[in-house]
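A protein chain is absent from this complex, but the other protein chains hold their places.
Entry: chain A
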């Protein structure tokens, strides 16, 4: 007898026709004489497929609810009349099903004949040839003739739509199965497609019969993936033909960590198909991961090491050996002259865990100091601080899937549909099932108005008032007796709780008293607090709108307080969930990038911890924390910090107060930049070490749910070395030996030294697909939900979070508050996405402002506006938008010349120095020309590109890029 198939063992390359049932009741039925046991609610089609009896299908796919329109999947069931569709018929105990007999065969051939009579027969030249479900089914049913001919009405001449840069729509091939329509609704949640018309006239239509590009389509590609024919097809496949092999790897854009099958022809990626076995994305993705991979082979890639003595000189291409020894000599020279602490380095949240680990190891062991930091400093460092203080671990508490159990969801300062799109789609799915939604954001994010989603409350709080807001929420919960007394008594530290209760109960925290600070009507805030507290499962998701404030850490603790007070911790459907920006923010923090912590958040002052690292690394380690990024800049300006190794990070564009950063970078005597492009920072560098894209290396990324995903090399590194090999070679050049043969050996070392990683290895990752840390003796397969029984610090700790107003407030000179964010199609500093067709959606940063503020200043849509703060001034185009509240303006920082960070200040979070990107007091005025900074930027940029071109002109060159440092 065939047993029930564990979904973990299912074949992720196979389409089972309908989604898995989660029922725990098992039933047994017989299909073609084979007995099979499945969970109740499984369709006959899926049950058959599990037994490898594959019923032909066209309109069914296992990521969509069954629809039952094509009828090709008809079967016979003993004791029932007719031929029911197997995809819409649930399996029942004792059922006897026949899937193949002459009657069914004839029926299917007839159906197929009708389809084919309105379908072009140009299979040989069709881009789907070799991967077309219509072709397959025609073969399966044995179609041999089409009696109707093509003389009648048909759609063969229907016009194609090429408007989307990544896929084409050829309606002549459409069989109106509506898989695309359902994928857009059910999976993506955008509802951009409809079936227009009826019967023979019915056709797929984006928006109001618009081209795809002009419709609400967000180009996620779910419809393309769902289409069984070549109607919706990737342009890359149309151009190159069907791929011949594939490799499963992980997206290098955002913290969702989608897994993909990189479908290849030789060493060329033809398309990325979201992998059904990906435990964060289950076969879905967004436009960035699926389509925007072209940057990896963009002509701007730099593939040869380069050096120069000063940034006023042209670059010189040199061999790896020469570049590395040049760097090593300079860095050592600086240390001799200015002391051991005069150099440092920056790890990247875009690189792998192994690479990050190696960079901080190089700094601590080879540089001999703790001057290591990471770009996570500028986004989620308050998460680490805040969650470690309250819950005992610097990480989110849930899986993404957990949201499907949530009854009330509070989204604070996050924009999941733009910044974490695949999680956004899952969240929208849950909201369509009826979960309640509270959004706290100064700006109306898309989620607030998404189709079939009802937002209970959009709390439009004023930028900078977060802590006053979260305290008011807690005040309502405590003063109205909505807290979870049992949870608090059992799971939380009593003394801390009592102190906190006294603090939070003070009347000054009431919504009525804080209304003037937050701008949120008291009644609305009370209602929101009740919804969250009274929900069976209440979950909080937050983003950079929480962390990037002068009180970022306090706000994170305030959120944790709220979850503790309501007992919303330690099971599915609840929790405190930071939505991490970049793909490996979690990992780069875990891997010891911060100056005070060795890997696994182990403090450098802890003698026992240091002893373990010292014996493994064979060096003496400094027991004092090193400099953080902003401290490095200050020290550089004071002349005590002179050299830096910067991997995969563009601090010149991403860090606040650009003028200050540029001055600091100019003052360095040796800046070593390792990146795939000559990024903004590299324009100040003396050594350029070419990096490798995620397609060119092996390693792991850790996503926002603590999930360690494998990154697999699909093509050789363009510059000959993977990033970890470059770091290793630099270390060897500095005289500190490293001899890893493969990143798996680095992971083994990490596992040996990091208590939460003890059982992680490449072998286990291969077996389990992915692992959520902690993964050790106590949790050998990892930990999906944290804090189920206790906290790493024993009891949950309520933290007192006094609201302290930011120094950055609106004044007569700077009456507006500027806040910053991201959009879907571009990614962070845009180095990658700007080098893809994603440009079509966002080719410039704009300043969004409320119609009232625009009118007051005589600004029209599209005008140039100068935006000035006390830090600097830049110019952008205006976009008038009702999403904004009066007094608040908004922009993104995806393009270097727009200089959003020229305006942001060096204010930062009190605990972690995470910059206050979300609040800058500014003035906006209509102008006619770019700012001084932009003119200077343009000149400098021109000059540096000239320096680069000089280096490139010197080609052709000898075979000197042969691998160094091995």
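For this structure, a couple of remarks:
Just so we're on the same page, contacts are C-beta pairs under 8 Å (C-beta built on N, C-alpha and C of every residue); 3 or more make two chains touch, one makes a residue touch a chain; residues count from 1.
The rule is simple: contacts and distances are computed from a predicted model.
According to its UniProt record, the chain left out of view corresponds to "Formate dehydrogenase subunit delta" among "NADH-quinone oxidoreductase subunit C", "Formate dehydrogenase subunit delta", "Decaprenylphosphoryl-beta-D-ribose oxidase" or "ATP-binding cassette domain-containing protein".
Only one of the listed residues, A:911, A:924 or A:951, touches the absent chain: A:911. For the options A:26, A:489 or A:605, the residue in contact with the chain missing from this view is A:605.
Contact with the chain not shown here comes from a single listed residue; of A:300, A:624, A:766 or A:939, that residue is A:624. Across A:347, A:551, A:654 or A:920, the single residue that touches the chain missing here is A:551.
The chain not shown here is touched by just one of A:341, A:393, A:548 or A:649, and that residue is A:341.
Mapped onto chain A, contacts with the missing chain fall at residues 341, 370-371, 499, 503, 550-551, 554, 595-596, 603, 605, 624-628, 630-631, 634-635, 637-638, 640, 800, 802, 804, 906, 908, 910-913.
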